[in-house]
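Complex shown without one protein chain; remaining protein chains in place.
The block that comes next holds chain A.
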Amino acid sequence: MKKMGKVSAILSILLFAAVALTGNLFAADTIKFGVAGAHSGDLASYGLPSVKAAELVVKKVNANGGILGKQVELLVEDDVCKPEVAGNTATKLVSDGVNVVLGHICSGATKAALGFYKDAGIVVMSPSATTPDLTLSGDYPNFFRTIAHDAVQAQLQVKYATQVLKVKKIAILHDKGDYGKGQAELAQKYFTEAGVEVALFEGVTPGAMDYSAIVTKLSRTKPDLVIWGGYHPEASKIVAQMRKKRMKTAFMGGDGVKDNTFIKVAGKYAEGVYATGPMDISSNPLAIQAKKEHQDAYGSDPGAFFDAAYSATLALLNAIEKAGSTDYDAIVKVLHTDLVDTPLGKIKFDEHGDATGIGFSVYKVENGKFVEQK
């Protein structure tokens, strides 16, 4: 019995050594590309397209001989978009020795995971986490993203309103929800900074029977522009009531309004309404090609954030190649300075880590369609 114990102990030590040895052996041979995000649960539809995007890019890269003479190995870890799981996911990826990470998907989970990567000196790039603080706070120099953050929309609205529409006084309404109120507060902040007077800032009740009282109040403050934070059903009600009250004031919403249902529901009252929304990339040849690759490999159209994830994968692999190593500082330097051609256009990253050259456009409803304003 005693002898058996000794033998098994020796055996297990040998086994352990063997595993560790092979681990080291492979580690030297591949570039480990982590993919983290929601791959199961109710938000899986946001995370899985990123996995597919990474698979498609990596397959192509490997077929062409890999990067720096090494094959790229994908390490896919699920965080279910839960901050409490994301920490473990990050720890797992770090201990597996990833070189870079694509992810995470949800802002909350991303924030929870970023600290772990920062301590380990690993570059992280998210295709979908839009909370402004992730980059703007400066707490995470290792974090990059290929999607514009929420404040970009507000900044764009301010830029368009002050430069093109030349507004002096605005009114801001929102739907009191997280999304709508968040947008409205960002708009208020940037408009005030731009020297525009915010004459009214109020929340309305979504689903209320009508908005005649708030529209009356709007018309009394005589704004040059009404900014709406929220979704399209309330927006169409408010716009319709404004027009019926003979208010010709311009109206501008965010990506919650840039939805064809808005035009369908608001009908003729939608004419002339401004909305900011993601830039139209459907004519970019790389975007068309990426979509076709997905179509060929999986037989379906790509899902949410696919283009952003595809671009992020390209940007990360390009950075490793240009840097000539997987060294953290070298990769970060390339990301900041080198333009890379992606489905989102030619992008690099600004000092905060946000991709430049992508983002939102202002659209205006003209003849029943959203038309991009140049």
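Basically, contacts are C-beta pairs under 8 Å (C-beta built on N, C-alpha and C of every residue); 3 or more make two chains touch, one makes a residue touch a chain; residues count from 1.
Rule of thumb we're sticking to: contacts and distances are computed from a predicted model.
Within the choices "LivH1", "Extracellular solute-binding protein", "Electron transfer flavoprotein subunit alpha/FixB family protein" or "CRISPR-associated protein Cas5", the name that UniProt assigns to the complex's undisplayed chain is "LivH1".
The chain that is not drawn here is touched, among residues A:39, A:52, A:237 or A:258, by A:237. Across A:121, A:267, A:324 or A:368, the residue that sits in touch with the chain not pictured is A:267. When the missing chain is restored to the complex, the residue among A:69, A:207 or A:285 that touches it is A:207.
Of the listed residues A:245, A:292 or A:369, the one in contact with the hidden chain in the full complex is A:245.
The residue touching the chain not shown here, chosen from A:92, A:189 or A:217, is A:217. Listed here are the chain A residues that touch the chain not shown: 176, 202-205, 207-210, 212-214, 216-217, 219-220, 232-233, 236-237, 240-241, 244-246, 261, 264-267, 269.
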